[in-house]
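The structure appears right after this line, and notes come after that.
Note that one protein chain is taken out, while the other chains of the complex remain in position.
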Amino acid sequence: MSQSARTFNPGKMQYRFLGRTGLKVSALSFGSWVTVGGQVGQDTSKKCMLEAWNNGVNYFDTAEVYASGECEKVFGQALKELNFKRSDIVVSTKLFWGGPGPNDTGLSKKHLFEGMRASLKRLDLEYVDIVMAHRPDALTPMEEIVRAFTEIVQSGQALYWGTSEWKAHDIERAHHMAAVHHLIPPMCDQPQYNAFWRDRVEDELRPVLRNYGYGLTIWSPLDNGVLTGKYNDGIPQGSRLTGADAADSDKQNMINFGKALSTEAGQAKIAKVRKLTDMAKDLGCSTAQLALAWCLSNEQVSTVITGASRPEQVTENMKALDIYDIMKKDPSIKEKMDKILDNTPEAEELFGRWA
Amino acid sequence: MSQSARTFNPGKMQYRFLGRTGLKVSALSFGSWVTVGGQVGQDTSKKCMLEAWNNGVNYFDTAEVYASGECEKVFGQALKELNFKRSDIVVSTKLFWGGPGPNDTGLSKKHLFEGMRASLKRLDLEYVDIVMAHRPDALTPMEEIVRAFTEIVQSGQALYWGTSEWKAHDIERAHHMAAVHHLIPPMCDQPQYNAFWRDRVEDELRPVLRNYGYGLTIWSPLDNGVLTGKYNDGIPQGSRLTGADAADSDKQNMINFGKALSTEAGQAKIAKVRKLTDMAKDLGCSTAQLALAWCLSNEQVSTVITGASRPEQVTENMKALDIYDIMKKDPSIKEKMDKILDNTPEAEELFGRWA
Amino acid sequence: MSQSARTFNPGKMQYRFLGRTGLKVSALSFGSWVTVGGQVGQDTSKKCMLEAWNNGVNYFDTAEVYASGECEKVFGQALKELNFKRSDIVVSTKLFWGGPGPNDTGLSKKHLFEGMRASLKRLDLEYVDIVMAHRPDALTPMEEIVRAFTEIVQSGQALYWGTSEWKAHDIERAHHMAAVHHLIPPMCDQPQYNAFWRDRVEDELRPVLRNYGYGLTIWSPLDNGVLTGKYNDGIPQGSRLTGADAADSDKQNMINFGKALSTEAGQAKIAKVRKLTDMAKDLGCSTAQLALAWCLSNEQVSTVITGASRPEQVTENMKALDIYDIMKKDPSIKEKMDKILDNTPEAEELFGRWA
Partner (left out) sequence: MSQSARTFNPGKMQYRFLGRTGLKVSALSFGSWVTVGGQVGQDTSKKCMLEAWNNGVNYFDTAEVYASGECEKVFGQALKELNFKRSDIVVSTKLFWGGPGPNDTGLSKKHLFEGMRASLKRLDLEYVDIVMAHRPDALTPMEEIVRAFTEIVQSGQALYWGTSEWKAHDIERAHHMAAVHHLIPPMCDQPQYNAFWRDRVEDELRPVLRNYGYGLTIWSPLDNGVLTGKYNDGIPQGSRLTGADAADSDKQNMINFGKALSTEAGQAKIAKVRKLTDMAKDLGCSTAQLALAWCLSNEQVSTVITGASRPEQVTENMKALDIYDIMKKDPSIKEKMDKILDNTPEAEELFGRWA
């Protein structure tokens, strides 16, 4: 590695504001979940991250729980070795599950105080751009949670704070406590969002998107791979969706997900993916690219977090931006997709209205 | 009617606080929906209300939309003729649908200001005890809504204000706006709640029940009559659940409800009611009394609103208090019911914890 | 009665500020408890009130519960017939016990709203100067209580609000809620206070006397008559302290009080009174006058409420002001009394310090 930081090259990348904030994130971004520090080795991780960077990705996401902290270590080491200029990247991590002790889990002041320090140490960073509450914690008062994140931000360990998989009610309450106690409110959520998982973003969160310009950094845009079309003809042996029940909860979730695909509802889903695959062929792209472009077409999404276990996957993912450009010019494509999906939430008509 | 106000006789009635307020309401109360001013004549309405009063009922509920305002007129006239002492009764009405004009619907300052006056005029009362927002209104800013209700309370037209069928997020936001702008927050919700409609009360609203001690005045405790057991052998011809499609939305809702009973899910529901009917026989009570007692056994319910088209129905309903007393002493009854119902929501364990 | 209002003649009366307020009340005042509307007839009540007025008394106290509302009627009628100039008198009433119904008792918004109106109607006044919460109500949230009194004050039905027999914690919380919600805090308490009942005023309430300049309008300065010396030789037959147990709680309290006098502790009390009686003789006054002067000598007391069943008693009571003047000039008198009483509370040394 050279000693001077890498030059930033946006390429075709688009940048979007993270919700109401002034922070700009690449529309496609790089997530380390289930790959970095876990099933993917350090060298490959680094190559994937470099490929993302070369395509203009500036936002890199991780969490203290990923690979039990190992992910943050590899991820931080890669950032350092790749020598990205610090101000050119946006790094987020997420706190909630930090270990087995009674005070290692949840959003108590104690865990947030200690978890943030431990996370920065593993990442070998002075600060992250965004720290998120990885889940809501109904057993810790919201005032304590908001106060702890405020202290993290005020101490310079994070620039912004956000949430992940919180309900509208949780986010409203966080803003309520912040307003009443003169604290710093959260700015964005990291929800699951894809063509088959729409309600949280398109219904539940609508009031807070409107009221607070809440940002969205969405995960699982390909629905655990279903939207790549790779299960159109069944789940291959040895896939992460198969295998014996596992103690690891991430692994077990994947296996359960695989089982669900063989039910009637699962098969109906696959039938829809086949139709999307036909559309993708007509557009000259992959099913995955079409599915990512569908996510990008929701302009309330700040960034679509993509994962990869090979650099070539990153290259392929990035082409979704071209498809998104085509979809913007021809609205009938999204309309046709939504007709195939047949799952648009019936949401209250409230945009263009105030809080 | 004599010139001195009627003496209040609590009988066996239990009184509960309306959530966190200092107001006490009878555990069973009288609602005028679909009866008073509509399908039930003035004399019968009055007899029903007197029978309720004689059983210790102190809470009487109505709404501007019921029978297009006619309900409030008959209801208010009955209160006057029955000569109940004003401080001995708790009267609530609900505002949202006040007419066909562009400003007759919703929770704008204009409709709340004008609707409240019109309602009091129809009721011929100086003030109601509780005025409720009959539904949420996502098209009017919450600050305007809370401000309008605050002004109603401060002007002495209502003592408290509440909501009906609001989500946790709406209620949290109302409290947020009240705190920030130093206004008066809502104190209770009027949700549908019965053995077949549990999620709103037992899951969705749990955070606000905990955070705000939100009161609950629940409607449809018998699930449109299904929980009386009267449809155990099919819907009789001429029931309000049968007939040709109607323009009146309340009527159409009933007809749709009737149609739903013949689906597979509807039949599964009836099968459960049959088992409850067997339980009721063993306890020597009616299915309706058992179903009302089930509602009473949720101690977060401030009052169970019951309707009646005949005074004898009121008398019968009140006996649910005896069954409730039996259920308190023998917890296995509720356990058995919940096993039959098989629909207990999986809610976060947060009670005993603070917000 | 003449049509022009009576001229005010302060005589020897002293006026003190009601705590931190700008309101001035006579150091000795007239209370209607257990006399007006009850055991003392209307004419005598009026004569007593006139005698008080003629001695410079400007503060007259009543409560909704006294003689079940009858007291307020007689009291208000007397004020009207005596034709005192409204701005020359300070009238207080107290709300808490308004009747037998579930919402007739306590400090709910409903009872305060309805109770204040009913009280003003009985008094036939447009407003009182001070309305007090006759007791604390731990079952109604303090926010609701403070909000209700604020609305009473803002509507012009009372000029100030206060409390009676509240603990320091209750008063602190009322001020806390008032500050947070921008409401009007209470200004004074009406505690029992006399030479044998000192802890509430001289210990418990010290922090709020200091922090809020809380006013004190004290009742029972003669400890139910014990400090007149009239029980120095036993309780006479037919006294209100004797008799069979009674349903009326005020009466029963008196009987219990009488019983307590015959215990060892009661006899020790009487022994102390005998010594005070000796002191009074030396000073050329009655034991009662000495005991009232002792109350007046606590300059945190805004006013000493005295009762009377005959106008001559009023005349006698007023002479306590002369004794108080003597005591101010010769501090050894109070020192000698406190030595006899031997019950000065060990209170924290906090006066002259801030909150």
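By written order: A, B and C. Residues from 1 in each chain.
By our rule, a contact is a pair of C-beta atoms (placed from the backbone, for glycine too) under 8 Å apart; a residue touches a chain by one contact, two chains touch by 3 or more.
Owing to the predicted nature of the structure, the values given are computational and were not obtained by experimental measurement.
Enquirer: In the complete assembly, which of A:Lys73, A:Arg147, A:Arg200 or A:Lys269 touches the absent chain?
Expert: Among A:Lys73, A:Arg147, A:Arg200 or A:Lys269, only A:Arg147 touches the chain that is not shown.
Enquirer: Could you tell which one of C:Lys47, C:His134, C:Arg147 or C:His175 touches the chain left off the display?
Expert: C:His175
Enquirer: Touching the missing chain, which residues of subunit C?
Expert: Counting only subunit C, the missing chain is touched by 138-139, 141-143, 167-169, 172-173, 175-176, 179-180, 207-208, 211, 348-350, 353-355.
Enquirer: In the full complex, which residues of subunit A touch the absent chain?
Expert: Listed in rising order, the touching residues are 98-104, 106-111, 113-114, 118, 137, 139-141, 144-145, 147, 151, 154-155, 181-182.
Enquirer: Residue-wise, where is subunit B in contact with the chain that is not depicted?
Expert: 17, 20, 213, 353-354
FYI, only the chains that are shown with their structure count from here on.
Enquirer: On a C-alpha centroid basis, what's the spacing between subunit B and subunit C, in Å?
Expert: That pair's centroid distance is 45 Å.
Enquirer: Report the inter-chain centroid distance for subunit A and subunit C in whole angstrom, where each centroid is the mean of the CA atoms.
Expert: 68
Enquirer: Find every residue in subunit C that makes contact with two or more other chains and list them.
Expert: Within subunit C, no residue contacts more than one other chain.
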